[in-house]
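With one protein chain withheld, the remaining protein chains of the complex are depicted in position.
Up next, chain A:
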Amino acid sequence: MSETRILIVEDDTEVGKLISMTLKASHYAYTWSKDGNSAITDFKIFKPDIVLLDLGLPDIDGVEVIKKIRINKMIPIIVISARSEESEKIKALDEGADDYLVKPFSVNEMLARIRVALRRLKLIQDVDEVEVKDYQNGNLRIDYAARTAYLDNKALTLTETTFNLLCLFAKNTAKVLTHGYVMRTIWKDKPINDTVSLRVAIASLRKEIEPNEDSTKYIQTHIGVGYSFIQH
């Protein structure tokens, strides 16, 4: 497999240095753009596998950068945001970013996110090769054709909505889905801020796929942002 290529978009020199040093130590190939416009150019030339994008850029809005590079690429984008850019972060995720890091973050955390993103990239490519196939994640298996999910080979009792929710998660494994996105996809007829139905569905889905305290966790909560499905 060829070396993974990562595009860093970060205007702060010190943070940029830290990220690039870390990536170099972990043997990733990288390019560092210091503003939004050069990031868009670098994206075309460098053709990265993953983009690390800081949202607070000096020239254009980070969300604009996502819109530009997202048009027909499925490349994972991890946004880096400061605490005060909460709403920006959600906007970025809605626009197609996969994951986020909040400053200050540890480099280990960053590397872990990159690994998750790579796995997701591989998954997408696999799906591209073979059309619709059963979904397998740890002990969880979804039979799309039979509209049934299995945990440890035992069929789960899921309602229509919960099953749809599970499928949505499965399709977007390792990607952070905002509350708004989930609401728009599953509860088309409900107002977007009526998240109670979502909470109830999450609780009942969790009861099925994480029956015990010690069972493998699949659903990860991002308080105030949304949910993501963990790849095992």
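Keep in mind that, in the parts below, a residue touches a chain if its C-beta (ideal position, glycine included) is under 8 Å from a C-beta of that chain, and two chains touch if they have at least 3 such contacts; residues count from 1.
By our rule, contacts and distances are computed from a predicted model.
Protein name for the hidden chain, per its UniProt entry and selected from "Iron(III) transport system substrate-binding protein", "Outer membrane protein beta-barrel domain-containing protein", "Acyl-CoA dehydrogenase family protein" or "histidine kinase": "histidine kinase". For the options A:I45, A:I71 or A:V196, the residue in contact with the chain missing from this view is A:V196. Touch with the hidden chain on the side of chain A covers residues 83-84, 104, 195-196, 199-200, 202-204, 206-207, 213, 217, 220-224.
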